[in-house]
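Only one protein chain is missing from this complex, and each of the others stays in its spot.
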């Protein structure tokens, strides 16, 4: 009996260990390749050079254009999704009938379940032509339409998680506010939203992290041209797109070109890791507040 | 076709891995597709990693056939040798590298090689950013550049021919191994200028505008010349006309399925190359290819010449 | 005061409509997309489309390879990820409580869940394709995707187990059951609905993934259906990506048609998950 | 004479008839307790007094409730104003996750009151009334969530007092508190009686006994007996009341 | 003579010393109530009797607990067997999400009992003992979660009875129930006394009074007084007990 | 049956036992008086010990009930009534044994005539009848029966009122009976007190059942 229990525990523990191995694997893969990369390219150049042309003879390894592209699309996406997502969350929580809320939430969550390659298709085939019909200077590949579609993708992330956060606020708080004679609007924005701040912030951070790591939409619709610009109308390249771009070809292992995708990967990793850690920390810190 | 023979063919099994040039990909893809109809159980997969990537795998013995839009380099021969791999290079078709702009682009009538160099050379990066920097009368608008990915033979060939040094160009352009992406980009971008294989232009004639090229030398036709079957075949479309290859591995020709496939390839490339927009080989070229392949097989496959001949005929 | 009250009341009313609009906005966009896709693609879906191999000619092309590849990936990923994910979830929730190791695991998993899929692609490229020499085979893809969805399954398992009240576990212990008996007989059956929901969502995520497969090099012309895990493969999203990248109009239509299929699979799986979740929540009221 | 009058009240959740023809009058400056078995409609009835049931789907009522002479379900009555007049304290302490000060003056700020001095005055007055001032006067800027359960509940009472209601409704205000805090709350309620009319729902019969002047016993949506508290507990008139207080239900 | 004996028990959660040198004997076929303010260690002590604290991190104990002559923390004692001997019923009814029948026979099935007939017999016997048989005999195959709270709690008691323990521990078994169900549970407990020894933790002093023979009063981890129940409630010896039962704690 | 009901019923039963005990004691003390039976008198005194311990027990029961069951309404009134009835009964027991003590203390037998003259036996009889009636009333929870005793008590009062006068007359006629007359005086007073106690018991029963307080104020009204 005892041994059986021990064996089982050991087996289960081993499975859990796989997750550690995955992380170690990721770090190891990224670090090993990035290490050789930074053996050849100074980290200062990497961080300060404003050009990214590692595949060409005239090589520049400035990650900034890729970071700029990534942030630009992310910014557009969040700028678009945050107000809508938050409004939805508040609306569903405070105004909507329970039945409506119950049906609409899974439907909204479908927005997040749509494979991103499909969103890429929309961005390229639907949204860009649509936007071009009234934005003359809009290039075929651009960060605007990719960003907007990415925004649509992350709306449910924000609305759902924020709504969960609002929903987790005890009903008694809402009643307290009503009981004081507050309107629903006041209740929502003076009591519920502040009370759910941590949850809402977490949802936004996760949405940002998701947008930063998003690949297919930008790879399909935003272009493949590293460029340090804030102009949403022209093609740019994100970190993820770059990795895809290189992966579509087959650069020789061990070459600096090959290592660049890991350098880009580790940059991406640091971004998302930081964001995730922050959100994890916030979540942990505020978790038990209402229990 | 007599059904018995068909069955025999449909029973043949095998697995052939092809990778390499995206320029050559359409031809090989077409061949593989047709081939698959006759030999459904010989499984041919075709990757598109670019010529360089293809040779890399080829030299490691991971693939049987490598598509290439340029001849193999010495370094690549070296590493193949290391793995005891010999090869035969067969010409699959000819290509005219096409320089294209968006149909809405009304100002570009032609480009000279010098102008192309000015645009694409490494020094241009960050400097030549507007159309009017090329010719003052052209509009003061941004120029958006698209080009084949750096792993591609197309890129190698283009830089060699235009900039004068292989693999040397500016880096701030939309570069893709996948020429379709370039087509997409250029066809939706009024300020675009790009280059890629002729086939991709052929398939998208309605969305693109071809730019005549003037090499400013008199020996191969005067003034700006558009790529076309004739101009490529008669080499007046200079310097951007080129041959496309497939390389077959000495290890792989030991297998019947590979031999069948290559033979089928050589038999059908003419029609299929045309279909996908390339310029087909002359019959003479084809015969020469077949000959060289036969010899290659003879050398590596340990099969008698007559049975090889039978095998070839049975196609 | 009463002026302030009036303004508040107006704000209240206004927000009601804005909120409704925003909520419907998401749905409308989704609807537009779906309608657009349907218009473009529905006509293309027929038996030939489903049963044909890829082709350079749009009208001849079909999704057989991709569809079968998707099924393969689905099954392989499930086989790999489900046992490990559930086991790890059980371990974290029931065994590794409070220890530093457990804490580390917890943070680690929460981070893994947030790592972009493309990074998993890099991991797969290096470990499975290069080091383990699996090439761009089904198994390499499935392993990569398994790692990708492992955190989702683990988190879902943990959440589901968490909803099982401590009280009934205590009841089981109090009856003299061992830890594993309690997990096996009480905790897992009670959490099954939640775990299943999580698994379905995770797998539906896996079959929609494109980027990591691109990175491990799975984009190729594969005119046959895979027969073993070592075979090369294509999956629906890859096929879609491939078609989207092609400029011919015919391929855009094909892409739309394939998207309809992919969305149908995704939506059905999500629908099942939502249904299960609701039923499970309804059934078990502690 | 009466501060609150309910005439012929019927209430329904959907088809569920939960209050049946209830008539009841409450005098000013008294504490009235509602007792009765779970689900008998106490909360529903209580919450009608400040129309907290308004947002509940399927809720429907008949009859009239007159508070200080006005029928509160009248179209002209704004529910926000009614709730200023009729404060409410809930079962579980539910302070907002704001500072203690902000909590107390919440009812004023949502009505647009901005005068700092006035807010300070009112906050102090309400906290004093709720016998909380001494405990929190040095930490008004601290989060209300840092208070203990009993303090939180007194804070909620202070919050209700700040808008100067005439009636305070309490739905099992001490049921989630420990005995010591409960005793404090009970003391406080007894003190508040001087200035307010209080209606309290409680499951704790001893509590009803200790603090209320009058007790109303509800059973299955009916008001069975309404009398002086000591009478209800020592010599109720109605058999059902007797069975209930002597624990003979079933 | 004594079915349970605790000698010099000290218990700690980490550095928190929650039980201080407790000595207590329990006679067979008696009901013993543990009372005391929240956090005084009642549950901790109770749960030591079937070693339910074993899984809690940082829990540590000194002293010995002897049940029917055996020191239960002895290495030779298997905790699974101990728990067969010492059944437990918890605060909230916690039936497994299985059928009623499966719930009752759970303790047997995990010990490998498969004989259908025997299981049926035992299920019926236990349900009868728990005065639940008549209510559920026609729905043994239905989910236990469909029962009402009070029925669920009786089911949990039946489940504990099925393995024929000699001692039954109950940690506030009626605190989540309505008064009617509570009364039923109390009646049941009184009946069970004939066959079992029962130890019950309760916050409800009346309940302790009504059902227990002896009462132990705990305060801050100490056993202050242990005597006949009526003495504890009418004339306790210790001032702390007096203050507690008269509600004068603070 | 809920635990409190069991307890309440038990308490009632015990109280009825107490009633019976008292009836026994009083009738024995009557007999002893009638027959000048000093042994029987001693028995009465022994019974008194029983009564005393039974009183303690009942008190203790009430206390426990109050402490452990928190009775309310009718239950509470019962417990309070029993508490009072109990001490009233105990007093009656006291008195009965007091009379028995007289029988013992008085070294001769009492003179039949003076007993006759003092109406001792009618008083005893009335007391016993009243005791039976309140017991009945308590057992049956019948306030009608209870009310009967008020009338009967008036009879006792009457005798008591005239006692001094008639005893004085008697002693004037029979000076030798002087000491006996004092005993009779004491016994009459005691029996009159028994009547009072029973009346109190009747009031408690009415309070218990009808929740009406009859004591003191509404006395006249009720007596009608």
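Each chain carries a letter (A, B, C, D, E and F) given by its place in the written order, and its residues are counted from 1.
Convention: a contact is a pair of C-beta atoms (placed from the backbone, for glycine too) under 8 Å apart; a residue touches a chain by one contact, two chains touch by 3 or more.
Computed from a prediction, not measured in an experiment: that's the story for all the values here.
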Hidden-chain contact residue, picked from the options D:29, D:195 or D:210: D:210
For chain D, the residues touching the chain missing from this view: 183, 186-187, 190, 206, 209-211, 229-230, 233-234
For chain F, the residues touching the chain missing from this view: 49, 52-53, 55-56, 59-60, 62-63, 66-67, 70, 72-73, 76-77, 80, 83-84, 87, 163-165, 167-168, 171-172, 175, 178-179, 181-183, 185-186, 189-190, 213, 215-217
Footprint left on chain E by the chain that the document does not show: 205-206, 233-236, 241-242, 245-248, 250
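Assume only the chains that are shown with their structure count from here on.
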Shortest chain-hopping distance from chain B out to chain D: 2
Common touching chains of chain C and chain A: B, D
Far-end chain from chain C, centres as C-alpha averages: F
Chain whose mean Cα position lies farthest from chain E: B
Which of A-B and E-F has more C-beta pairs touching across its chains: A-B
Interchain centroid distance [CA atoms averaged], chain C/chain E, Å: 46
Multi-partner residues of chain E (at least 2 other chains): 80, 183
Chain B, residues touching no fewer than two other chains: 19, 47-49, 178, 181, 184, 187
